[in-house]
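Moving on, here comes subunit A:
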Amino acid sequence: MEIKMQGLTKIFTSKNKKEVRAVDNVDLVIPSGKLIGLLGPSGCGKSTTLYLIAGLLRQNDGKIFFGEDEVTETPPEKRGIGLVFQNYALYPHMTVRENILFPLQNLKIEKQEAIQRTVEIAELVGLQEMLDRKPKELSGGQQQRVAIARALVKKPRVLLLDEPLSNLDARLRLQTREEIKRIQRETKITTVFVTHDQEEAMSISDEIVVMKDGVIQQMGEPQQVYDAPLNLFVARFLGNPQINVFDGEIKNKEVLIGGMKVGNTILPDQQVTVGIRPEGFAVDTEKKSPFKFEIDMVETIGRDTTLIIEVESGEGGILDKKTFKAIVDVEHRINPGDMVHFKVKPGKLHLFDLSGSIL
Partner candidate 1 sequence: MSEIFVQNEKAYKRKRIAGNITIYIFLALVAISILIPFYWMILTSFKNETQITQIPPILALSPSDWKLSNYTDLFLTVPSGPRAGEPLFPFFRYMANTVLISLLTTVGTTITTILSAFAFSRLNFKGRDTLFAVLLATMMVPGEIFILTNFLTINKFGWYNIFTQTYGQAILAMTIPFMVSVFYIFYLRQTFKQIPNELYFAAKVDGTSDFKYLLKIMVPIAMPTIVTIIILNSMGAWSAYIWPALVTANDKYRLVSNGLRGAFTDTSTGRTDYGQQMAASVLVTLPLLIVFFTFRKQIMRGVSRSGIKG
Partner candidate 2 sequence: VQVQSETTTTSITTTTQLAELPNEEVEVTFWHIYGEGKSALLDQMIVEFEAMYPNVTITSTSQSDYDTLRTNINTGIGVGQVPTMAIGYPDHFAGYITTGAVESLDQYIYSTTQYEVTDSTSSIFGEIVETGLELSDFIQSYLDENDQYQGGYFYSVPYSKSTETMAVNRSVLAAHITEIRAAGITISDNGFLSHETPLTYDQLVILKNIIVDPAGTNATTMKCEYLLNYDSSGNLYINMSRQWHAGYTNSDGDILIDNATTRNMLQFLYENFTSNTIVLPVAWSQSYGSTNFIYGDVCMSVGSTAGVNYNIPNSTYTPSSLKLGIFNVDFLQVPQYVTTDDSQFTVEIDGTDVTMTGSRSAVQQGPNIGIFHSATAAQKLYAWLFIKYLISTDNTAKWAMNTGYLPVRLSAYSSEEQLQLSSTFSLTYSEFLGIAQDFWAADGEVTWELTDQRWNYLYSSMVANIAFNQADYYQYDPAFAAGSHSAGSATARVEAGYCLQNIYTNVGVTNYSPDTALNFMINQLTW
C-alpha cells in the first residue's frame, strides 16, 4: 500500500516554550510494496516521521493517506502497522513469548497458529531459547530482536522500523536485515526503515530518503542518490569516509581547486564548491596531474588503503576539514611521506553552487 504524506508538520513545544519543528511540511510518497530507508542526522525528525505515519503523534498540519484512504484521523490501532521502537518499548511484565504473542492475540489469531508463528519468528531472530525470559533478563541486542519479532509477527500492512538493528552485531545485523528484506519482498509490505547506517540503508532499501531538520532533502534509489546528490548536505551525509569538499572555481570550462585543474566542465565561470568522494580519486602513476599532495597517514583496512592528507586550513581549497582522504587500491603500496599525484575519475566531480545546490 502506498503511503502518502501531504504538508505533514509536527511542532514540539518544550517546557521553555521553544518550538522545535521536528517535521516540517513534508510531502512524500512511499510507493506501495517498497522498502524505503529514512536517513538523516540525529534529531532530524526520523522517529517523529515514523510516529506520525503510525498515528502515535498527532500532526500539527498536513494529511496522511494509506493508499486511497486518508488515515490522518485514524487511531494507530486501526492503521494496521508494525513498529519497532528505537528503545524497544517491550512490555516489562511479559516474557519474550508473551511480548511476541501479544499483537496476535489482539488480532484474534487462532491460538495454535499464533503459537506457531511466535516460535517461527523467534527462531528467525535467534531467540528461541529465551522465550521464557523477561526483557530485563536480556542483553540490549536481544531486546531489540524481541522488538523486531513483535513487529513482524503480525504481518502488518505497513512496517515501520526505527533503527531496528542498531544494537546488533554485524553478522546478526546482516542476517536480520536480509531477513527483513526477504520478508518485505515476499509480502510486499510497504516498509519504512529508519537507520543512521548509510551502508545499511543503501544496501537494503529500494529507495532512500534523506532528511535534515525536518525537511526532505532527496529521495531516490540508493546508488543514484550516492552518485548524484542534489545538494552538499546529501553529498556530505552519504559516504564513508565522507566526501572531500573543496573551494573551487570554474574558469574557461576548467574546474580548478587552489588553482590546480581537476577536470573539465561546460558550465560558465563562477565560484563553486567541489565535492570528490575519496574513492573518486585515482593515483596518477605517471605523476603528471598537478593535483598532488604529500601523504601523512596510510590506513589499510581489509582491502582498501586510505590515504590521509593533513592540510593547513584553506590549503588546497579544502573546506570544513583539516584532512582529506582518498581511497585507493592496496596494491599501490604507498607510504607516509610519499608525494602522490591524484586524478579524478570520470563522473566523480560534483559541483555545487555556494548555497550548496548541485549545478
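Regarding candidate selection, all candidates are chains of the complex that A comes from, given by their letters.
Just so it is clear, a residue touches a chain if its C-beta (ideal position, glycine included) is under 8 Å from a C-beta of that chain, and two chains touch if they have at least 3 such contacts; residues count from 1.
Here the structure is a predicted model, which means the values were calculated and not measured.
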If you had to name the candidate from 1 or 2 that touches subunit A in this complex, which would it be? 1
For the complex, which residues does subunit A have touching candidate 1? 51, 54-56, 75-77, 80-83, 85, 87, 89-94, 102-103, 106-107, 134-136, 150-151, 154
